[in-house]
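Supplied in structure tokens, the structure appears directly below.
Other chains of the complex are left out, but the ones given are in their true place.
We just call them A, B and C in the order they show up, numbering each chain from 1.
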Amino acid sequence: MSDPQGLSAYAELDLARAARRGYPEAVYCEGKTAQQVAGIAAAVRDRPDVTTLFTRASAEHAEAVLHELPDARHFPEARLLAWPAAPPAPAGGRVLVLAAGTSDVPVAQEALLTARYLGRDAGLIADVGVAGLHRVLGRIDELREADVVVVAAGMDGALPSVVAGLVSVPVVALPTSVGYGAAFGGIAALLSMLNACSPGVAVVNIDNGYGAGHLAAQIAAVRR
Amino acid sequence: MSDPQGLSAYAELDLARAARRGYPEAVYCEGKTAQQVAGIAAAVRDRPDVTTLFTRASAEHAEAVLHELPDARHFPEARLLAWPAAPPAPAGGRVLVLAAGTSDVPVAQEALLTARYLGRDAGLIADVGVAGLHRVLGRIDELREADVVVVAAGMDGALPSVVAGLVSVPVVALPTSVGYGAAFGGIAALLSMLNACSPGVAVVNIDNGYGAGHLAAQIAAVRR
Amino acid sequence: MSDPQGLSAYAELDLARAARRGYPEAVYCEGKTAQQVAGIAAAVRDRPDVTTLFTRASAEHAEAVLHELPDARHFPEARLLAWPAAPPAPAGGRVLVLAAGTSDVPVAQEALLTARYLGRDAGLIADVGVAGLHRVLGRIDELREADVVVVAAGMDGALPSVVAGLVSVPVVALPTSVGYGAAFGGIAALLSMLNACSPGVAVVNIDNGYGAGHLAAQIAAVRR
């Protein structure tokens, strides 16, 4: 299935990136054919020293990756595959991911797993939206132990503003497309987060769990 | 200055409205000339039984009203004039107005005064935004004594969602144009409120303090 | 099928909410897997004292709920399930729901049923759009007997403005995504309602029948 020799027609891998930037490149599967993803998977097979993440992978993409890299680990809910299967030993600070509602969990997990595979200690707390403030206030100790907090929320996107008012570390605000009508596929949450009345909120693209996890990993990196 | 005989060229007063709907008509000044507003003020002069509010009144509008109705009461910050000057004796339930930040106060006051002049007992608490949750949590007893809460907020518009999770009565969400950049003149706050993750949130137009106060007065009205 | 022990991985139920806020929590099914919904249904099974609504439930969600709660009541058109099946005895005021056109009926029914299951007396009138004013004018007595009127309308969203001019109680404006082209999935109706030239209009999110019914139930609640 793989077609490494034709790879240059559609992709130019950047395996030196881990060395150059400190973080490996991820393969964004959406918009690529299964055959192209397979081609890339085959090309990284002899570089087990570099962790490769396949993000936004459909079932068909996953099958293609697992055909080339049978021991890759697949997280279907987060639409992610990681190879090699084991994340590196954690270094640097603690990343805590919050999901405002149940429907925000898949994107939150993408952030969680990205942070882990980039080498951070990371955890996840689900269903702590602002409609029941006691939920988030009940977790304040965990919040204050983190070095960076990722907050995934759709609908009104109010949670990052509330969390940023409770902690002193940066909050990565991850808007999700959860909601309907005037949620506009995450725009309402995105705008809410960009206008957070608490400072210290770093916004990423809608449903961009990978980006949120990567940014959090950088913020919590071992300081030089 | 007044021109009551020319009134029909631009306005058809509806003085029977107070009888018909239970609430008098307000005069929306923006977009009217000072002379037109004066003409209307002159026309209501012999109906002191009906409270008339002049909303969104510029200094020039206010001068025109006060020329015709010298004993009207002028609230410059809220851009409102009321005639007769004294509000009716309060009846029905309690209206509580919150302003998330200092800049939201003028619109919040327009809501407060509208509720009072429509016959409700009403109060205002300022600067209780979600960036410092202890502020709103410290007012929870006052919140729970109200029969309806109006929440004016700009920027992320997150406060109504938080408040609606704390009380059992309806929350009137009043987005303000406070903010900049991606606040888009109140759109961010408006969308946030329309997508509030707590039920029980009634949204009105951006900066529509009059509408919020009127709706709150209706919600807290004496039940038939 | 149910998985209550794994529940905390994706949801933190708030069964105390009915006691705390006076209204029980609803389960928003969209964005949850059937298995997650089943897990929640199983978790509420031993709390028949609290009415639980499952909203925006697909056929698959409904099947999952009915597997756990066989005596739940399913309203497919409104995409709603209620458990226990019987609504509480009505208390408080009268909720009247209008649907401007036939296509607005499903969302209007979601509002109607929500109000009923939260304990209000509620009724529905369909197909009374402004293109034939005689329809709504012919119902004016019913309108004036309500303590709150919910108006579901798509397309031009003009009906709430007309109704609010005819009654003295609050109107909950419920924009629907009915229409095409420049209706923009309900945005035209939403904007029209936010700019209603009659005061007393409380706007909720597009297609948010649950939210409209909940808000109406709160407005018509037994006054303390």
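The rule is simple: a contact is a pair of C-beta atoms (placed from the backbone, for glycine too) under 8 Å apart; a residue touches a chain by one contact, two chains touch by 3 or more.
Since the structure is predicted, the reported quantities are computational estimates derived from the model, not experimental observations.
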Quiz item: Since every chain here shares one sequence and 3 of them are in place, how many copies does the full complex have in this file?
Solution: 8
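The rule is short, and it goes like this: only the chains that are shown with their structure count from here on.
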Self-check item: Each chain counted as touching chain B and chain C at once
Solution: A
Practice problem: Just grab the chain with the largest centre-to-centre distance to chain A, centres being mean Cα coordinates. | Solution: B
Practice problem: For copies chain A and chain C, work out whether under half or over half of the interface numbers are shared, and give different or same accordingly. | Solution: different
Exercise. Please list the single chain whose C-alpha centre lies closest to the global protein C-alpha centre.
Key: C
Self-check item: Whole-Å gap between the CA centroids of chain B and chain C
Solution: 27
Practice problem: Measure off the straight-line distance from the CA centroid of chain A to the CA centroid of chain B, and report it in whole Å. | Solution: 44
Quiz item: Counting only residues that touch at least 2 other chains, which ones in chain A make the list?
Solution: 101, 132, 181-183
Self-check item: For the chain A and chain C complex, residues of the former touching the latter
Solution: 101-103, 105, 126-128, 132, 135, 178, 180-183
Quiz item: Which residues of chain C touch chain A in the complex?
Solution: 8-12, 14, 17, 28, 30-32, 36, 56, 175, 177, 185-187, 190, 205-208
Quiz item: Which of the residues in chain B come into contact with chain C in the complex?
Solution: 21-23, 26, 93, 147, 165, 167-170, 172, 190, 194-195, 199-205, 210-211, 214-215, 218-219, 221, 223-224
